[in-house]
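As C-alpha cells, the structure follows; a few thoughts come after it.
Only one protein chain is missing from this complex, and each of the others stays in its spot.
Take a look at subunit A:
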Amino acid sequence: MAGQEEKPIIYTMENKPIVTCAGDQALFTSLYTSLAQQLPREPMEWRRTYGRAPKMILLEANFVQFKEELLPKEGNKALLTFPFLHIYWTDCCDTEMYKSSVKEDMMRWQNSLRTHGSSDWVIIVVETNDTKKKNKTNILPRSSIVDKIRSDFCNKQSDRCVVLSDPLKDSSRSQESWNSLLLKLRTLLLMSFTKNLGRFEDEMRTLREKRTQPGWSFCEYFMVQEELAFVFEMLQQFEDALVQYDELDALFTQYVLNFGAGDTANWLGSFCAPVRNWSGLLLRRPIDMEKRDSIQRGEASLLDLRSYLFSRQCTLLIFLQRPWEVTQRALELLHNCVQELRLLEVQVLEGALDCWVFLSCLEVLHRIEGCCDPAQLAANCSHTVGLWAYATDKVPQRKGDPERAETFLQEALKSYVSEGWSLPVTHTRRQVAECQKLLSKTEDYLQTSALLAGDVNLTTDERKHFCQEILSFTGKSGDQSHKVTLSMGVFAQLTQLKFHPAAASVHSGAVLQVELTLRCLMPVSVRIQQLVASIHFEVDHGGTHGRSKGAQRQTHPGTVVFRQSNSSAGPPSSAGAGPSLELDEIQDRSPSDNSLNSTGVICKNTHLLMRRHDSNSPPDTPNCISPPTVGIKEGAQMLKVQDVTLEPGDNSITFTAPIQSSKLHAAIFSVPLSCSELVGESTLSIQSSEKVTSISLPPAPPYHTLEFQLEVLCIIPSGADRPANERLTNGEVRHRPRSYSHPDTPMTAIDQRMSIDCPWSIYSTLLALTFYIPFKTKHSLLSAGNRKYIQVCVQNVSDVNFTLAEVKLTEKQHASLELQDLNTKTQQMCILADSSSNWAVCGKSSGMVLMPITANATHKVQIEVMPLFAGHLPFPKIKVLKYLPHTAAVAIQPDPDSCVENDSLSLLDKTLDDQGDTASIRSRGSVHSVGSGDQQQKGVAMPRLEPFSPGQVFNHSHACQVLVLPATDDHIMEVNAT
C-alpha cells in the first residue's frame, strides 16, 4: 500500500486508481485478495461526457488504508494520487457496539470526507454466520444494523450501504452478494471517474482559456493536462492519453507559429534560450523524469519540451501497437524542431542540431527495433527508411572511395541524361569528373571534361577550366604511346555541308569545294592542327546527284543542314531517341445493346513512352549522332585542312576536293561525325572451321565505331537421299553441316556459329546463323518400256514465293543421251455449258482452252445461252474439265507399254470445239471422236476429259441468279476461266 509521500508518485504502469479503506482493517485485509482479483474480472461500460463514445473498461484499484492526508487539498491538481472512492468496512452485528464505537468512527470518517468535498464513498457491511457471535444475546437481525447505518448516513442514497454475505464461503448466496458488491463498486468508481475527471477537464479548459492573459504558463498547463493523460493511461485508455499529448503538441506548435507571425507570448521566453544540450530523444524510459522536472520548473528548452512530449507519445503509440506511426511522427518532429528553432531564432551551436537529429533518429530506430521482431522490421522498412536517410544525411559522407562513387554517379548520370534533367546532369558529371581525376582515369576524365567544357549550364570560367584541362594534357603528352582519342561530337558539331558547285558534280580536272560549318562548343578558341573529313565516293549510285545519306533536310541545292539537338539535354522527343507514339482507336460498347459507351484514342506503347529509360547508350552521348552507316569503300578520300583555329560558335571550313578520276560524276558524301579521325581500314582475320567461323577484329581506338560487312555464302548440301553407292565409292563420308528440321517450319535448317573476337574484350561475341533451305527436292528414275523418265520434284517449303524458271536437265559426262522435256507448258481445258431445264444453249455449248500454267493467266470463252423461262433463274452451270490429249499418259492405263506402242498413232482429234454432241463428251473417261463412232475404253489412247479434283475449280457465279424479263430473248454470257 503506497503511502503518501512528499514527492508526487513516480508514475509507472503499475499505478491503479486509489481506493481508500477505513473501518475494520483486519476485516478488509481478509477480503482484500478476492476483492482485488474479482474487481477487474468483468468489463464495465463507461459512458463519457462531451459526446465521447462509451468505452468498455476493466477496472482495477489500488486499495490503501484511509488517512486524512490522502484527501486532496484545495487547489491540488494531482489526479494520480486522487482517491476516487472511499470504503468503510465493518462486520458489526452488535447494536451496542455499533452505537458505542462504530457509529462514531463512521461519523469521523464521513466528516473528513465532507470537509474535502468528497462524496464518493460506500459502506460495506460484512455478514458472517460466525457461531461465536451468534451466541450473544443482544444480537439483532442483521438488517437492523444495515437499516441503522442507512438511516444514519445515507439519507437519500440507500445504495451507499452494501451488504456482503458470507464472503469467504463458497455458496451461491455468497457469490451473489459478491457480484452485487463488485457491480456496485464498479459503478461507483466509474461515476467517480466521470465526475472527477469531468470536473478536472472543466478546470483545465478554463485554464486553457486564460492562455492569452499575462502570466499564463505553458509549462504549468502542460503539467495539468499531462495529469489527465496519466489518468487515462492508468485506466489503459491510451488513445485518450495520446489525445492529451497531441493537444499539447498542437497548442505549442500554434504558439510557435503565432510567434513567428509576430505575436509574442512572454512564456515562450524559456524556449528561446540558446540550445545547450543536444543529447537527442530519450525513448527508453516511459517517463523521462529529468526533462519532466525541468518542464515543471519552467526551465526546459524547446528541444527538452519536444523531446519529452515525443517520448510520451512514443510510449503510448507503442502501447497502442502503432510503431510505424512513431517513425513517421519522428521524422515530422525532427523536421519541425529544426524549423521551430529557426523560426524562434534560437541560438544553436554549429552542428549541434545535426547532432541532435542524428542521435534522435538512431534512438527512434533503436526503440522501434526493440519492440518489433526482425521480420516485421524488414517488412516495414519503408517506414524506417526516412529516418535512416535523415540520419545519414547528417553524417559527413566523404568516405574517399571515388571508385565506387564513380559507379554510382555514372548510374545516376545515365538516368538524368535519359530523362533530360540538364542541371543534375551537369552537377553529376562534374562529380564524375572529380572522381575520374582522383582515379587518374585520364581518358575518361578528358572525355568528361570535354563534355563539361561545352556545357552551357556551367559558368564560362568553369568551362574554360575544363577546356584548359584538355589542352594542357595535349600540351604535355608528347609521346605517341599516350594518345587519347576523344569523340568530336562534344567539341564541335557539324551543322552544315555545302558543295560548290551546288550540283556537286564536276568534270574531271575541275575543283569541287566542300564547305563545312562546324559549331564549336568550346568556350575558347581552339587551334586544330589538322581537320580531316573523309569522303566516300559511291560510284554505283551513278546518275543520282549529290544526295547525302542520313536524316538531313535539303534546303538549297548542294547544301545539307544537319539538325541537331541542343547541347543541353532535352526531352527525348526532341532528341529523337524516344519511340514514336502509337495511337489506336478504342470503342467501348455496352454488351447488352451494343450502343457506344465511349470512344477514344489510346496510346499503345505508353510503357515505352512514359517509363523512365535506363539508357544503354554511353552516358556522355546525349547529343551524339548515331554512328554513320557508311561502309568504307576502297579509295576513300580524305580531305585535310592544316592548322585551323576553331572559334566558339559557328566556323566555316572549306575543303577542296581533288578530282582524279573522270569517271566520277556523282558523289555521295557522308562525314563520320562521331569520329575525329578515320581509323583506317583494317582487314579482319577470319578463320572458318566446320562448325564455327571466328572473326578477329583489329584494334580500334575508343569512341570509334567499327563496322564490317560479312558476306556469308551457304552451300546448300545435296539432298538427303543421296544414293548409298556414292559413299561407298568415295570411301569416306564428307562432312556436312549439321542439319535438322525445325519443328515450326518444314524447312531444313543449318546452323553455323560465328564468334567475333575483339582485342578490347576477353569475351567473344557469339552469333548463330541459321540457314533455311527453302526447297525439298526429290528425283526418281522411272522406266516405261525402253524409255527412262527422270522426275525431279522441287517443293517449296518456305512461305516465300519462288518462280521456277528455265528448267533444264543437263548431263555431267558427255554421254550421247537425248533428254527431252516432258513438262507441259500449258494445260488444255474444256469448258462445258450445262444445258439445264432453265437454259438452252445456242450454238457452241463447250469450248477448248489452252491455259498457260502461270499465275493469273486468263482466258475467255463465249457461250450463248437462252433462258427458257422468265423470272429469277440460277446461272447456267459451267463445268471445267481437264482435256487430256491422246498423248498424255493415262493413269488407269493398265499396261505402260501399250501406251508406248500406240505412241505413233496419230489421233489428233482436238477439234472438240466443233463438237456439238455434248452428251457424249460428258460421258466420263471417254470421248467420242468425230471421225470414229466407236467407244474405246482401253487399248487405244483417246483424248479424254477428266474432272479436276475437288477444290481446284472455283465457280465465281455459283448460286448467282439472273432476273429474266419476259421481253428479253436471249443472253450472251461471258465465262472467264482463270
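Note that in this section a residue touches a chain if its C-beta (ideal position, glycine included) is under 8 Å from a C-beta of that chain, and two chains touch if they have at least 3 such contacts; residues count from 1.
We adopt the following convention: contacts and distances are computed from a predicted model.
Only one chain is not pictured, and the protein name UniProt records for it, out of "Trafficking protein particle complex subunit 2-like protein", "GPI transamidase subunit PIG-U", "SEC24 homolog C, COPII coat complex component" or "Erythropoietin", is "Trafficking protein particle complex subunit 2-like protein". Of the listed residues A:26, A:257, A:289 or A:378, the one in contact with the hidden chain in the full complex is A:257.
When you scan A:36, A:64, A:320 or A:338 for touch with the missing chain, the hit is A:338.
Contact with the chain not shown here comes from a single listed residue; of A:419, A:757 or A:864, that residue is A:419. Of A:72, A:386 or A:501, it is A:386 that touches the chain left out of the display. Panel shows subunit A; residues 257, 260, 331-332, 334-335, 338-339, 342-343, 386, 390, 416, 419-421, 423-424, 427, 570-574, 578, 581, 606, 609-612 of it touch the chain omitted from the view.
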